[in-house]
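Reading through the structure tokens given below for one structure.
In this view, the complex is presented without one of its protein chains, the others remaining in place.
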Amino acid sequence: MTDVQARPGTSGDAEQVDHVVIRFAGDSGDGMQLTGERFTTASAVFGNDLATLPDFPAEIRAPTGTIFGVSAFQVQIADHDITNPGDAPSVLVCMNPAALASELHRLEPGGTVIVNSDEFDERNLTKAGYTENPLENDSLAGYKVILVPMTSLTKESVKESGVKPRDAERSKNFFALGLVTWMYTRPLDATLTWIKERFGKNEMVMNANIMAFKAGHAYGETTELAGNRYSIKPAPQTAGVYTSINGNTALAWGLVAAGQLAKLPVFLGSYPITPASDILHELSKHKSFGIRTLQAEDEIAGIGTALGAAFGGQLAVTTTSGPGVALKSETMSLAISLELPLVIVDIQRGGPSTGLPTKTEAADLMMAMYGRHGEAPLPIVASFSPSQCFDAAIEACRIALKYRTPVILLSDGYLANGSEPWLIPDVSTLPDISTTFATEPNHVNETTGEPEHWPYVRDPETLARSWALPGTPGLMHRIGGIEKEDGSGNISYTPENHSHMVDTRAAKVAGIAKDIPEVAVTGDAADADLLVLGWGSTWGAIVTAVDRQRAKGRKVAQAHLTHLNPFPANLGEVLRRYPKVLVPEMNTGHLAKLVRAEFLVDARTVSKVRGVPFTAAEVEAAIEAELERKL
Amino acid sequence: MTDVQARPGTSGDAEQVDHVVIRFAGDSGDGMQLTGERFTTASAVFGNDLATLPDFPAEIRAPTGTIFGVSAFQVQIADHDITNPGDAPSVLVCMNPAALASELHRLEPGGTVIVNSDEFDERNLTKAGYTENPLENDSLAGYKVILVPMTSLTKESVKESGVKPRDAERSKNFFALGLVTWMYTRPLDATLTWIKERFGKNEMVMNANIMAFKAGHAYGETTELAGNRYSIKPAPQTAGVYTSINGNTALAWGLVAAGQLAKLPVFLGSYPITPASDILHELSKHKSFGIRTLQAEDEIAGIGTALGAAFGGQLAVTTTSGPGVALKSETMSLAISLELPLVIVDIQRGGPSTGLPTKTEAADLMMAMYGRHGEAPLPIVASFSPSQCFDAAIEACRIALKYRTPVILLSDGYLANGSEPWLIPDVSTLPDISTTFATEPNHVNETTGEPEHWPYVRDPETLARSWALPGTPGLMHRIGGIEKEDGSGNISYTPENHSHMVDTRAAKVAGIAKDIPEVAVTGDAADADLLVLGWGSTWGAIVTAVDRQRAKGRKVAQAHLTHLNPFPANLGEVLRRYPKVLVPEMNTGHLAKLVRAEFLVDARTVSKVRGVPFTAAEVEAAIEAELERKL
Amino acid sequence: MTDVQVPLTSRKDWQSDQEVRWCPGCGDYSILTAVQLLMPDLGVNRENTVFVSGIGCAARFPYYMNTYGMHSIHGRAPAIATGLAVARPDLDVWVVGGDGDLLSIGGNHLIHALRRNVNLTILMFNNQIYGLTKGQFSPTSALGKVTKSSPMGSLDAPFNPLAVALGAGATFVARTHDMDRPHMQEMMRRAHAHKGAAFVEIFQNCNVFNDGQFETLTTRANRDDMLIPLEHGQPVRFGKEKEKGVIISSDGAAHIVNVADVGEDAILIHDEARPEPGLAFMLAHLASSVNEPTPVGVFRAVETTEYADANAKQLAAAQERSGAGDLSALLHSLPTWEV
Partner (left out) sequence: MTDVQVPLTSRKDWQSDQEVRWCPGCGDYSILTAVQLLMPDLGVNRENTVFVSGIGCAARFPYYMNTYGMHSIHGRAPAIATGLAVARPDLDVWVVGGDGDLLSIGGNHLIHALRRNVNLTILMFNNQIYGLTKGQFSPTSALGKVTKSSPMGSLDAPFNPLAVALGAGATFVARTHDMDRPHMQEMMRRAHAHKGAAFVEIFQNCNVFNDGQFETLTTRANRDDMLIPLEHGQPVRFGKEKEKGVIISSDGAAHIVNVADVGEDAILIHDEARPEPGLAFMLAHLASSVNEPTPVGVFRAVETTEYADANAKQLAAAQERSGAGDLSALLHSLPTWEV
């Protein structure tokens, strides 16, 4: 069902700003994710560029009012191309004391904090760890504070809907949404339509939410907030149809698309794990595409079932996060030995061990490269923005099918849950990634003289092996994880063959470098003093930081990798071109280690392992420091 | 039970040589491993230095007479210090045509091949793939061939023992052993004593073996072999009591010793896998040391049970090979997070996947370093010779206990099964590796004012955390794999704490560098043109190669690492001292990658991934090539 | 387990200082309360008690007990607890986990712990859903269950957890539910007293993702007619007036009958100590869904060799035979020679 609508004009009575970063924070039960998403969609539909950062607690539902129950959603909206959800928010919406306690430190100096003052009673203050009411001492000095008794106003406004008083205050997030919608001159229609669709089944609740939303809007209009209205013009965007999409949905759709483009049924074998489960959920909805999803008993069975399906000729995928990748590593090693296509999706999260399951991190790169016994190389693709997960998924599938190899696709919790506007591609422009199966014998048995199929006969160009599907007459063959003779695939323990096979498997993966784009350098490509090299979700922060630094007159270039193994063919040459190379990573320096070892360049790490993404300011600071470092 | 005996004098009527490399080869059922081991022991007892290389097929018992059923055992014995089983054998004993077919190519030009001519009938020749009898054409020209009808001579000689004719020929390996014992003037007593002990329960078989052994010896004495007798003087050795030991036994004994030295019961949780199973077998024999061995349902349970025992205060160990390490990685990550001592022993074998289970390889180093999700560093120790596995095991346990950390101990199939003489240490000289457990609360609860135990209070020096055992009154606490607050150990999701904990865990491991010896440089330490850097079982071949190169006048230095993480504190400085660094590895260049990334030195790999160890000649060739390479 | 005199404790002593973080209304709270209230009665020390768990909502349990505890990784608690219990037979080791933790990813460790008969008290909170990961079907969810990962209904036939345990050779198997504290406590008390691996399935309500799953059985109004209490040596009867009962026919099938129809004497007498697990297994299959009368209580309780005990005996026997290990002697145990 589509819902295309023309972009409305902007409102006249508001101060025009070029961007704003808003953070909604409240109790887990307060519906802050919903509020944030609705505001995002309204802004997207309006035509702004934007990027979001949901930030929710690990608990399913922590006790109300506690700090660890705080759920937040940050969004940046702008009239220009942006790539990240912003550093410090300029507006913070706090639904209760715990939200204020946990989030205030993020607000930029002089920023606006909108507080639901009704909730600042003794009980809630204590739960949030306050011994004094922060609204009554000077702890908020330095910020612009807007106190709104949202709970009582909401209750009041929804009276006529007929919902029970107990339930009435549930609509207070829509009150807040209405208020912020007014403040930023967002159109109301999209949200109203959405409320009707979403809550249509329960008319009372639907009406309550509509009333609260309108009341919030009206509150802005009619109160002293008059001086606080802003408008942000639509961003100049390529013409086309857009949708707002998060990384996991984009990734799942990329897999659906890959199946169509490969003309193969998709098979997902998976075990639920945060933050990857949503891909399983999404794919399980699309059975009409012939997609099979099997929720396996564990991660090993997740990849095992996928590998079985791959043997059967399907586009096989397994999705997980770090702990699951660790568990799957033995089977990945088998897939490498079998040389069967298989995509392993790792939505990275904070580690080690259970770590920070709901927080983001990018510390699985080294495991992706080396986390298997023996010489077991495989290609690695990484996505760098929510919507780009769509392309990354297709690319991972393309490589897997073409080279008959497992491929690791890296995303992370930030990309998974963050969203941005996406220009929906015309499906006819998507690449054909179909492959061919063997239909005829490719060998004559030396002793019997009978035609037969040798599974390890290779394409001389790609080194991909011949792939014959069970069910094909005359091509019966056996494959296995013991070292095998190249060509015949029969078990072989000879030193020569083992050495040859180790080299061949490595050469096959290395050869993919010929089949991927060279890495592009942006910014001061010709004469930069420093190159910022990145991969994964750091992209947004890096782009902004480099832009700002260049605006400040510094000579900085930027390159971002989507292929981590093999590297683009020109990477060594690119790195050697610049006196300094800086690598911001949400780990302790994985990519830096890889390029140092490979190219012997003194790439320096800016490390951030805090469960939260880089801000552009942090990258900027690192660039400045590195530029100043004496060589 | 000890069996000390004085070293007998050497025989006078034989040509004196300084070393010999003998390879025994026959069918799996022919008892070649036993023959080789007995010859080795006799030589060890005699006082030679030696090193062995068993080489057996992957099949349990392949069909008789086939090439893939050939089992071989190579031993080098010398009158001087040697470190490896030799490159090309100078003597090859072949019990059947398949052995000749599969092993002849290894023999050095002009070497001696002793053949059991009885077995060269049409059936056996066909099974071995011969279309002509190699004893009857000129395919053995260029070798010294000694044809002995061993089967019939054995049958003849054991007649009086009373064994059934069918069983009589089973003793033919003892005939061969007797013959070679004569050729190399080995004393008879040790072997005779051993036969009596081993076969004492079955007198008939015992007698048959004794008769065959003596007959073989007499055959040498009385036949035309007279011109083929050699003697090898005992090697000058440190005074003391020696035993001949293989790597797996030494490693198992090292674990037994570690338990004694730590004053803790050893707990082994393990799942059988080649080539690690023998450690489980050995440890399960030593229950009188209070050692518990639990054969778990899989590798994950192997490490899981060990981790449980570690929590309970035992010296916990899990043993496995590559595929098992892959499976254990998620639990290793938990152990890192829990900061509990645990030793993970990886007896490396050929990979990827099932690979070459009975062959050696050293391609798990990168997995040991990086094969876990998130930032999960742990110390890595590697053994470099069979007997040194004893020390390496103690060192791994020492680090684990002192720093409360899982430690990976790397050995490989070559070390595991290879043996060498070992000067048995005086147990009173072994290090004290005992640790202390918390007995008192280390904190006062802020709210209750009660004393309590905080599990993550650290020793400021080692950063090791306080370790309180269940059963200790008043110190109850909970630990887990979710990120925890340093100190209290309570769950913490804050960015600051996570960052701090990631840094702290890394600093703890890095800090071990202060507690391990600096790496020593041997050879032309002061002025070498090239440093050969090694780790693991390449040691033997490297030492010999460097010695030979230096003897040829080349300036070469050598350094060998037993600690792979952290590196010895002086490693960077050492590497930068030499114009060239060469790293021979039984992988595609793992250590080279690590030092390149860490120190930005252009360390070059000599890679051999063939399931068999380096020969000294191969290392020599690589040294020469690298020395010639223009910089 | 210990000779030390056990000091009197109260519930408070068994509560840790950590805030409990389950959803308000979750059945896990009542199980926690049952355990914390029971512990002072068991005659055990806090310091000798260890709770080991995997990952899941249920698996948060150890944090709330003022004992030793480990919140490990998903599925591995039975293995970790096995190592601990074997290494330290002086401890009381409890395992807590959800249906996903113990039957999905941890299924193999569970069945092996049960067959080895390691001295563990295993509490499985069965809410027939993955709670912590927000609502996918679990290996105990009914066929056709619609969840986030099964929008058209689950295709996976569920496990009968008691049958899995009995099939693995479990020596103690019981079932209870989160709405009946005394019954829960009785099952826990029995499980704890059992020397060997004890498996207790607890029907637990996940009011967020699977609310009311066990209502047909566990509400006060339904219990009499829908729960069949098993008591050793007693006829298997239920209903408000105990008017219904279970019989076994000669074709080896169990049937629910009106006692009046068959006569009191025909009713099966429950025998939890039967050496073969066949009877317990049959009772475990009496109900095929929550809509049929379902037995609760101790299905099987058979004393046999406990693993850690047998292990300790081997160690003692080895020491008896050859004395405490002598390291120097070991190092000289292969042929040696002197230089």
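All chains are identified by letter, namely A, B and C, in their written order; residue positions are counted from 1 within each chain.
We adopt the following convention: a residue touches a chain if its C-beta (ideal position, glycine included) is under 8 Å from a C-beta of that chain, and two chains touch if they have at least 3 such contacts.
None of the values given here were measured: they were computed from a predicted structure.
Colleague: Check the whole complex and report which displayed chains the hidden chain contacts.
Modeller: Listed by label, the shown chains it touches are A, B, C.
Colleague: Among the options B:108, B:167 or B:298, which residue touches the chain absent from this view?
Modeller: B:298
Colleague: For the chain left out of this view, which of A:25, A:128, A:245 or A:531 touches it?
Modeller: The missing chain is touched by A:245.
Colleague: Hey, which of A:19, A:196, A:214 or A:292 is the one touching the hidden chain?
Modeller: That would be A:292, which touches the missing chain.
Colleague: Looking at the whole complex, which of C:21, C:112, C:194 or C:300 touches the chain that is not displayed?
Modeller: Hidden-chain contact among the options goes to C:112.
Colleague: Over the whole complex, note the residues of subunit A touching the chain we left out.
Modeller: Against the left-out chain, subunit A lists 1-7, 41, 44-45, 47, 190, 194, 234, 237-245, 249, 253, 256-257, 260, 265, 267, 269, 286-292, 294, 296-298, 300-301, 304-314, 316, 330-331, 334, 338, 423-427, 445, 447-448, 470-482, 490-491.
Colleague: If the missing chain were put back, which residues of subunit C would it touch?
Modeller: Those residues of subunit C that touch the unshown chain are 104-105, 107-108, 111-112, 115-117, 139, 143, 152-153, 155-160, 163-169, 247-254, 266, 268-269, 271, 274, 276-279, 281-282, 285, 288, 304-305, 307, 310-311, 314, 317-318.
Colleague: Over the whole complex, note the residues of subunit B touching the chain we left out.
Modeller: 59-64, 66, 68, 271-274, 277, 280-281, 284-285, 287, 293, 295, 297-299, 323, 353-354
The rule we apply is simple: only the chains that are shown with their structure count from here on.
Colleague: Count the C-beta pairs in contact for B-C and for A-C, then report the pair with the higher count.
Modeller: Per the contact counts, B-C leads.
Colleague: Distance-wise, how many Å sit between the C-alpha centres of subunit B and subunit C, to the nearest whole number?
Modeller: Whole-Å distance between the two chain centres: 44.
Colleague: What is the distance in Å between the mean C-alpha positions of subunit A and subunit C?
Modeller: So the centroids are 40 Å from each other.
Colleague: Enumerate the residues of subunit C that touch no fewer than two other chains.
Modeller: 55, 73
Colleague: Which positions in subunit A are in touch with at least two other chains?
Modeller: Within subunit A, the residues that touch at least two other chains are 68, 323, 353-354.
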